[in-house]
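Missing here is one protein chain; the remaining ones are kept as they sit in the complex.
So, chain A:
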Amino acid sequence: MTQETQQQETQQPVLALDHVSYSYTKGGRNVLNDVSMAFEPGKMYAITGPSGAGKTTLLSLISGLTTPTQGAVEYEGKSLAEINRYDYRSQDIGVIFQSFNLLPSLTVAENIELSMDASGREFSEPKSDIIARLLQQVHLPVEYAKQRILHLSGGEQQRVAIARALSYDPHIILADEPTGNLDPSTQADIVNIFRQLAHEQNRCVILVTHSPAVAQAADHVIQLTKLQRPVVQQ
């Protein structure tokens, strides 16, 4: 039982980890051991911890890219094992990978559109309008839509990755080291965007980070220690 769950929050968690353990090999050393935590909409969470504490593993579990060896990851009360993880990834959670994972041969707009198409959702307005709005939201000029990813800087690619993650309106935004390679001013801007997403758009934002500045900006910080239960700080 974590401290977080002990808090008497009124909101239902959108995402919860229920006694999750994970090891890379069957019967091998656990990277995560009996972790339980809950994530609520409208809040920004920062997961921090030293290397090897299982931050990326936690992110993979939350994003449904891998399954826990014990316990369950629950989205809106349902275990990911019971729902289609492809649908979950394409519709309910937007993941911003550390290395962005954009397709370099595609343009900014094409990369974003790919995720929109993959979600299988119907959009009420033209995709190009949505893309333009998203680019504005992540503070990128609209003309960038036609740029190839390779022609963008790291910070710009980061913003495109955020725009892509937002494009299909997911409830959860998950980012791995979103400010890792950015200068302080860009870093502040990006963090600001995430805060807006949580507080203004009522999304659940989870950031995995080493940066104390990013952690400070979060509503909740989840400290992972090597093979220790996480400590949640208010």
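The rule is simple: a contact is a pair of C-beta atoms (placed from the backbone, for glycine too) under 8 Å apart; a residue touches a chain by one contact, two chains touch by 3 or more; residues count from 1.
By definition in this document, contacts and distances are computed from a predicted model.
Per the UniProt record, the absent chain's protein name among "NADH-quinone oxidoreductase subunit F", "ABC transporter permease", "Carbon-monoxide dehydrogenase small subunit" or "Integral membrane protein" is "ABC transporter permease".
Between the chain not shown and the residues A:S36, A:T66, A:Q147 or A:Q223, the one that touches is A:T66. Here the missing chain is touched by one residue of A:Q12, A:S99 or A:S153, and it is A:S99.
When the whole complex is considered, the residue among A:Y45, A:Y75 or A:Y88 that touches the unshown chain is A:Y88. Residues 60, 63, 65-66, 86-91, 95, 97-99, 101-103, 105-106, 110, 114-115, 117-120, 164 of chain A touch the missing chain (whole complex, contact as defined above).
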